[in-house]
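Below is one structure, written out as structure tokens; comments come after it.
In this view, the complex is presented without one of its protein chains, the others remaining in place.
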Amino acid sequence: MKKRIIFLVCFYILLMFPIYWMIVNSLKTENEIFTMTTFFPKEITFANYIEIFTNPIWTDSLINSIIYVCLNVVITLLAAIPGAYAFSRWKFRGSNHLFFWLLTNRMAPAAIFMIPFTELYFTLKLFDTHLGVALAHCLFNIPLAVWILEGFMSAIPKEIDETAFIDGFSFFRFFRKVFFPLIAPGIGVAAFFVFTFSWVEMIIAKTLTGPLAKPMVVTIAVAQQAVEGTRWGLMSALTVVMILPGIFVVYFVRHYLAKGFSLGRV
Amino acid sequence: MKNRAWLFVAPVLLLVALNALVPIMAVINYSLHYSFAGSAPEFAGLNNYIEVFTDPDFLGALRRQFLFSFCVLLVQIPLGILIAMQLPKSGKSVVVCLVLLGIPLLIPHTVVGLLWRIMTVYEVGIISKIFSYVFDYSYRVTQNPVDAVLTIFFLDVWHWTPLVVLLSYAGLVAIPDQFYQAAAIDGASAWKTFRYVTLPKLRAVLIIALLLRFMDSFMIYAEPFIISGGGPGNWNTYLNQYVARKAESYELGYAGAASIAYLYIVVVCCFIFYTIMTNLGKGIKR
Partner (left out) sequence: MARIALKSIYHSYTFSQKDAEKMSIPDECVGTEGFVVEDLDLLWEDGTANALLGPSGCGKTTILNIISGLLRPTNGTVLFNDKNVTGYMPKERHVAQVFQFPVVYDTMNVYGNLEFPLENRGVSKKDIRRRIETIAEMLDLDDKLKAPIGSLTPAEKQKVSLGRGIVREDTAAILLDEPLTVIDPKEKWGLRRKLREVQKELRITMIYVTHDQHEALTFADHVTVVKEGQLVQTGSPEQLYADPNSPFIGYFIGTPGMNLFDCVLTDAGLQSGNIVIPISEAIRSKLALTHGSSFQFGIRPEFVQISAPRKEKWHPFTVTAIESLGPYKILTLNSNDVEIKSRAPEDMNVSEEDHVWVNFPEDKSRIFHKDVRLV
């Protein structure tokens, strides 16, 4: 028992150290970062954060990121819930192959696909729009969401559906009143992963956006190359800011997450 | 009945097909043509593919890629299971443990790269300082290939082991206690209990963990680029970055062929993993 706790504490220290280090650095002055190794800032400065939240370059791209990620979560779930329901309830011709084909789309290396991708979204008049990025991220997020939700739905006995229909529920009422509450933890888990993968994706987001919808990941990457070696404090602060919305999401769905994970269907 | 099923999967198919089919057709088209900036493309047959598979740089990147993915899986999967087994099964601490595990997953690849770069910058980063103070070793990511490769490796372990932990944990809590009780009554040792009860019951989630980690590690891109620009030399250049470089220099025919080959390799590997894992140990005596 003791051993287990020591092991876990060590693991969490290693896991959290880089994040702690980043937070600490973001509160230090540039001078302190370069001249000494301190585990706690000698002189706390919020200058980096003030700059991020007052400079429209950063605020705009942060808002862009949030908009398209949320859009993507909504679109993905709206498509994946009925899709996963079909895969879990009905065996139809080619359903197994279709499932594997869906998964292969997660495996496409992004780089080369970007050229035709750009052309496609130009044609659709969705280039440099939030909707465009949100739709493009469906490529890898829908397969993932279908995969996760299918697991949860298969764990729910078919008899529940049948009983509800015999009781005279219409399909949509059954979905809303009976089925939805049952798979809520699954939707929580799926939403978390979809959010995560859309939030961290860069290659597609970079190619499909211009000045209007440029997301945070891209702005950071550009800034990192431009200010190379000079503004570590600002970079650390940006990293912290990048994590915050995610923590907010995790906090928001924490009970669903815990329940979803403890249902054992991921 | 059948029609309703198709109606339900239609949005999924539509959205994925939109993003997948058109670009893949275009890439296959590129791969079959020579193309030079400013002139009309010329049909090339399979020549681009031949070029790809005889290109030592591509093969080198492919070899490094396999080695990297193999090492990453070899460490992350067992480590993830081990940690998941130590996590509490009930109580207030569960939510805290799970939420903390989720944090690294939420950091974009570029930002992770940046974070580790900040920690490993020569003479400034904390890791390179620790190395120079404690081991009197000058840790130089941009110059020493070993340092560069190890940094990427530990970065990936740090970033993605929590995913394996989360998935394994989900599998572990779903195993009914009775299986452990039966093993205790049968006098099984801790190792045998793990080998014959825990591991088989984790099969389904381990398939997911293994496939996800394989696909994603096989497509590592941003991190080595940010840490050391893929260097020193080609030491930290993995497949995705190599192909992207070719695409950026508008060698579309070559890049297209390499991408299709690359996709095919990933799909085949995943299919093999999937088949092996679903059939492993079924019907075999022990």
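Should a chain be cited, it is by its letter among A and B, assigned in written order, with residues numbered from 1 in that chain.
Everything below uses one rule, namely that contacts are C-beta pairs under 8 Å (C-beta built on N, C-alpha and C of every residue); 3 or more make two chains touch, one makes a residue touch a chain.
Predicted, not measured: the structure shown is a model, and the values here were computed from it.
Shown chains touched by the hidden one, complex as a whole: B. Screening B:Tyr196, B:Tyr250 or B:Phe271 for touch with the missing chain picks out B:Tyr196. Interface note for the absent chain: among B:Ser93, B:Gln181, B:Ser249 or B:Thr275, the touching residue is B:Gln181.
Residues of chain B that touch the chain left out of view are 176, 178-179, 181-182, 184-189, 192, 196-197, 200-201, 281-286.
By our rule, only the chains that are shown with their structure count from here on.
Those residues of chain A whose C-beta lies close enough to touch chain B in the complex are 4, 7-8, 11-12, 14-16, 18-19, 21-22, 25, 33-34, 37, 75, 78-80, 82-83, 85-87, 89-90, 92-93, 95, 98, 100, 102-117, 119-120, 135-136, 138-139, 142-143, 146-147, 151, 192, 196, 199-203, 217, 220-221, 224, 229, 232, 235-236, 238-239, 242-243, 246-247, 249-251, 254-255, 257-258, 260-266.
Those residues of chain B that touch chain A in the complex are listed here as 1-2, 4-6, 8-9, 11-16, 18-20, 22-27, 30, 83, 86-87, 94-95, 97-111, 114-116, 118-119, 121, 124, 126, 129, 158, 162, 166-167, 169-175, 204-205, 208, 211, 215, 218-219, 221-222, 226, 239-241, 243-244, 247, 252, 255-256, 258-259, 262-263, 266-267, 270-271, 274.
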